[in-house]
Structures are given as C-alpha cells and as structure tokens.
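Worksheet: the structure to be examined is printed underneath.
A single protein chain has been removed from this complex, and every other one stays in its place.
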Amino acid sequence: MNAAVFSLLAILIVALAVGVVLNRNPVRSAMCLVGTLFLLAVMFVFLDAHLVAVLQIVVYTGAIMVLFLFVIMLLNLQTEAAEQSPAPMRALVGVCGFAFMGILGGALLVADGTDKFSAPVPAGFGTSVAVSERLFTHFLLPFEITSLLLLVAIVGAVVVAKKKLE
Amino acid sequence: MIGTNAILALAVVLFGIGALGVMIRRNVIVIFMCIELMLNAANLAFVAFARALHSMDGQVIVFFVMTVAAAEAAVGLAIIIALFRNRETIDVGELNLMRW
Partner (left out) sequence: MEHPAAHAAAQSAVLAAPYLWLIPAFPLLGSLFNLAFGNRLGKAAVRVVAPGAVLLSFLTGLYAFWSLVRAGTGAVLVNRVYPWIHAGSLQVDVAFSFDPLSGLMVLIVTGVGFLIHVYSTAYMDHDEGYARYFTYLNLFTFAMLLLVLGDNLPLLFVGWEGVGLCSYLLIGFWYENPDNASAGKKAFIVNRVGDAGFLLGLFLLYWSLGDGPQDLSFRSIAGQAGELGPGSVLVTAICLLFLLGATGKSAQIPLYVWLPDAMAGPTPVSALIHAATMVTAGIYMIARMNFLYVLSPEAMLWVAAVGAVTAIFAAAIGLVQNDIKKVLAYSTVSQLGYMFLGLGVGAYGAAIFHVMTHAFFKALLFLGSGSVIHGMGGEQDIRKMGGLKKYMPTTYWTFLVGTVAIAGIPPLSGFFSKDEILFAAFNRFRVLWAVGLFGALLTAFYMTRLLIKTFWGECRADHETQHHIHESPPAMTVPLIVLAVLSVAGGWIGTPWANVLGDFLAPVFNSRHGHHSASLELALMVVSFAVALTGMGLAYFAYVVRPGLTTRLKEQLPFLYQPLLNKLGVDELYDLLIVNPLVAASRWLWSGFDVRGVDGAANGVAAVVERNSAVWRKLQSGNVQHYALSLFAGAVVIVAYYVLA
C-alpha cells in the first residue's frame, strides 16, 4: 500500500482509539472500539493477512464486542460521572505512557533493518490454506490446548455469572 | 512505500493508548476494552512481522491470540457481572478490599 492510504488509516485508527479511552459514555466507547477493530481488519487485508482479517471482523467485532455491548446494556451503565484519578497518578501515568511511546517510536524511526516487506509475497500467502497448513502441523498441540481452553472458559463463564439458586 | 517500521510504530502507539486507558479510566468495562485494544496492537505487530519475514507463523499466532482474547473476554465479563451483583459498583477505585 502506499503511504497515503496507510497514513489515512493510521490517523483514523488512532483517533478512534483515543475515543475509546476518552469517552464518558461506555456505549460510545464500545462503538469507537468497534470502529478501531474494523479499520484494523482493513489494515490486515493490506498486509496480505486475509484469513486473519476476516476472523477479526467475525470474531472480534462480531462476537466479542457484541458481548461487551450486551454486558453494558445488562448493567445499565449510565454516563460516568467525572471522578478522575488524582493528579499525581495521572501525571505519572502520562509520563510513563508517553515515555514508552516516545522511546519505542523513536527507536523505530531510526531503525534501519532490511527485510522482505517490499518484496512480493509468495502465492497463497495469508489464505486459509496457508494458515491451516501451519496450524495443523507445526502448531497442532497449541491448537488442541486452545480448544480445551475454550471449553474451560465457557464453563467458567457460566458458573461465575449465574445467579445462585435459592 | 511504507515499511515495517511504520506499522510497528502504529502498533506501539495503539499499545500506549490502551495502556493509558487501563491506568486512567475508573470504569471496569472500559478498562477491559482498553486491554482488548492492547491485544490488537500486538496482533498488528505480529501480522506486520509475518509480512516482513514472509512467514505464516505470525498469522497463526494472531489466530491463537484472538481465541484466547475471546475466552478471556467471556470469563472477564462474567466476573464483572458477578462483581456488580455483589457490590453494586464497577468503579475500580471502590474495589479496594486488598489494601493494607
């Protein structure tokens, strides 16, 4: 992709992310996050990660964010009152956060690595065939364990969230 | 043309914003959402590296991260619901029983 497209995408993503953090209303925060995730999926497409992009939309925005919204609605959360963390805390947080971003960002700016980013990708890169080819051979064990993890998560979520029977 | 570095820089910025959100916001659900943001920043970084090294392993890892994030979100939200049922609040500042 060219720089213009990337820049546009990047700016939008960052703007929406900031919106997630700064919005008073949790529903609006959630919607900003949906937007961020969607735009990230677009970014994935540009990076030749087609399966991942689709999964991002279907799983992340389609399932996880819906779950978030369900819970927000369930708890009937209102617009948050403006109690903030105390100032010293915010100052420290700000320092840490911007230090982090600054250091790493700066490092990235001056870094000069040679990689194969600009070269064209092999055929079938990023398709489901390519993913599954790796997934069911090299990463088989993590795959199985992850399915077990999902089972545990399902059972756990039900157990934790349900009301106690009288 | 754009290079890996630019994408990684974006990932770093997203991560930072997510971290700031975790530490600043008082609403537990919003904190959760910021955590998801951080996870996605990591995903972006993995995909960028996969592209740069022409290796599918990066995308497979993203696959796993997403799965785990889903599981984590489910359980975490269940906990928040239970929490709200008991304490009537989801303000992190008030959930401080473990203090000295």
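As written, the chains take the letters A and B, and residue 1 is the first residue of each chain.
Throughout what follows, contacts are C-beta pairs under 8 Å (C-beta built on N, C-alpha and C of every residue); 3 or more make two chains touch, one makes a residue touch a chain.
Predicted, not measured: the structure shown is a model, and the values here were computed from it.
Chemist: From the list A:V18, A:V42, A:I57 or A:C96, pick the residue that touches the absent chain.
Modeler: A:C96
Chemist: Using the definition of touch stated at the top, determine which of B:A19, B:V60, B:L77 or B:I90 touches the missing chain.
Modeler: Selected residue, touching the omitted chain: B:A19.
Chemist: Can you tell me which of A:A107, A:I145 or A:V159 touches the chain that was removed from the display?
Modeler: Answer from the full complex: A:A107 touches the omitted chain.
Chemist: Suppose we count only contacts with the excluded chain; which residues of chain A make the list?
Modeler: 85, 89, 92-93, 96-97, 99-100, 103-104, 107
Chemist: Which residues does chain B use to touch the chain missing from this display?
Modeler: Contact residues on chain B toward the absent chain are 19, 22-24, 92-93, 95-100.
What we mean here is this: only the chains that are shown with their structure count from here on.
Chemist: Averaged over CA atoms, how far is the centre of chain A from the centre of chain B? Could you give it in whole Å?
Modeler: Centre-to-centre distance between chain A and chain B: 6 Å.
Chemist: Note which residues of chain A are touching chain B in the complex, please.
Modeler: That would be residues 1-3, 6, 10, 13-14, 17-18, 20-21, 26, 29-30, 33, 36-37, 40, 43-44, 47-49, 51-52, 55-56, 59-60, 63-64, 67-68, 71-72, 74-75, 77, 80, 83-85, 89-90, 93-94, 96-98, 100-101, 104-105, 108-109, 111, 113, 115-119, 121-122, 125-126, 130-131, 133-135, 138-139, 142-143, 146, 149-150, 152-154, 156-158, 160-161, 163 of chain A.
Chemist: Going by the contact rule at the top, pick out the chain B residues touching chain A in the complex.
Modeler: Per the stated touch rule, the residues are 1-10, 12-21, 23-27, 29-30, 32-34, 36-37, 40, 43-44, 47-48, 50-54, 56-57, 59-60, 62-64, 66-75, 77-82, 84-85, 90-91, 93.
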